[in-house]
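Rest of the complex left out; these chains stay put.
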Amino acid sequence: MPKKIVGFGEIMLRLTPFHLNERLVQTNALQKAYAGAESNVTVALSCLGQDTWFVTTLPDHALGDGAINSLREFGVDTRLARRAGKRIGTYYIEHGAAMRASRIIYDRENSAMALAPPEAYDWYQILQGKDYFHTTGITPALSAACATATTQAIRTAKSLGVQVSFDLNFRRSLWTQDEGRAVLLPLMEHIDVLFANTGSVADVFAIGGDLPADWQGQVEATRAAAEALYRTQPFPLIALTVREHLSASENGWAGLLYDGNRFYESRKYHFHIVDRIGGGDAFTAGVLHGLCRGWDHAKTIEFATAASALKHTIPGDLSLFSENEVLEVAEGDHSGRVKR
Amino acid sequence: MPKKIVGFGEIMLRLTPFHLNERLVQTNALQKAYAGAESNVTVALSCLGQDTWFVTTLPDHALGDGAINSLREFGVDTRLARRAGKRIGTYYIEHGAAMRASRIIYDRENSAMALAPPEAYDWYQILQGKDYFHTTGITPALSAACATATTQAIRTAKSLGVQVSFDLNFRRSLWTQDEGRAVLLPLMEHIDVLFANTGSVADVFAIGGDLPADWQGQVEATRAAAEALYRTQPFPLIALTVREHLSASENGWAGLLYDGNRFYESRKYHFHIVDRIGGGDAFTAGVLHGLCRGWDHAKTIEFATAASALKHTIPGDLSLFSENEVLEVAEGDHSGRVKR
């Protein structure tokens, strides 16, 4: 029985050089797609079999249509999305390789989403009868209007008994720590599942500091951050990722769940990266899917980390995997043997 | 001896579907280029052999770099261009065919260019020793700051003895007729070469009305508009184009020069269109090139119309033709015979 899940956030036009390793100044064609932290999670949950809706504001022209189509294509219900305003947020990714970092140029200011008035969303109507509401720290950072809308959405969800899922996703390019904390901290008491990593925990909660260089040290720092977080606010579930930045092409990767009582830690992955953008969102979708399915935390964290690892092996932000495809990897088939 | 010509305006990121006839909602890749009414003219003049500079404001990131590179690639000197601000104006073209119109989505508000303060440009420094200054009605329409900068530029040019070339290019999507007239009309007395067509003359000067459907009627209406314009303001030279909209794929096309005394009219072209965007800018460049070369008006108008016709046969806004290539067509070789 699928659960009913509502995502809320901005979906952007995503443009990347036509050939994977080109720089932006080298290419004369761009791959065109649509993505955003919250819509990525929503699409992934739809591919995993959940019933999903995405709430956003998009301009009423061909680029907005394309964003709608990209959500519908993977089964997300867009009938709650608004069409208003003039521009779609846009970002350009130049994929790194080896010691060369990926670079993103954001062009999302004054987007239809950022300028949408909070009263445009009828949260009671939207959330009634739903099981989960998911958004991230990016949405309230887009504008004061979006911060208000996010706050109203979360409060309405809470009042309707809808589970609230929230990924801290602190973006220094969008707001300062002070601005972010003023908006985010009051929301924390309503969160049922919190997604974070050591970086976002430090930015939002001022917990933790410099990360150790070694993997084991990073895992321990992540556990410590989770415990400190829990002491600040006893979240029912905290989900965290640990990323080892070996290079732009190669990462170590693991996931952790903490329920205030014990930790559930996935196996560690070490993989060659095709496209790492959206890797965290795939993890988020994996955790939420495990919760929707009622799996135990040990199974859920392996599933979520496998989903995320798989995302790193395909181009684009989207985690386009079925539950079975993820389970094969979560259960340990990493041989890459051809499936005929 | 090439002349020294300065263009001023916004150069935008131009994105079009990868395959020529696709709609935006059908494509998953976009051709990437850079263009703008004023930069198109400047690039074309450079290809024709003039010494050119382009003055603009572009953000200091990879997309701004790309715009600079696209100008330098075709020989335009960009050392007078400013790098400041955050976003590059962007537009998306969906090329029409037959009865289906081309559609453009502009996303240029709040661009680095629109937000650039007028005092950022040192016009005395920029224009000293130059022969021509060219801009269009689009530049002052971008923002009040741009309107001020345009006015200052034109006045400085005048005071330095630099010839001022101006294309009315009235864009209803950027401002109202009242707004436009308030800015543009006071500039007219400084213009040495004015580029227009019946539409822009009506928008800016309230001259002329509905166009007759037939070609000869259109030509006559264009002549009448020129004469009325001249009575309003005795421009040393008025250059006009006449376009017969047979369909998105097929147009009739001719050019006219009026010096207050007599008309010089080019032969009429009738062509299949590959990409019509930038066709008017190619005409403008052709006229300015003829002036720079000191040709008589009869030769100049044939050259400018041929340059424009050629532009319609290649993708992109840019008129990438040498003087010789244009002359071949201007002198009547339309056979399309293979040149080996």
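Chains: A and B, in written order; residue numbering restarts at 1 for each.
Note that a contact is a pair of C-beta atoms (placed from the backbone, for glycine too) under 8 Å apart; a residue touches a chain by one contact, two chains touch by 3 or more.
Not measured: the values here are computed from a predicted model.
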Assembly size in copies, with 2 chains present: 6
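As a working rule, only the chains that are shown with their structure count from here on.
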Fitting chain A to chain B on CA atoms, where both chains share a sequence, rotation angle to nearest 5 degrees: 180
Distance between the centres, which are taken as Cα means, of chain B and chain A, whole angstrom: 45
Chain A contact footprint on chain B (complex, rising order): 15, 18, 23-25, 27-33, 61-63, 65-66, 69, 86-88, 90, 92, 94, 103, 105, 107, 109-110
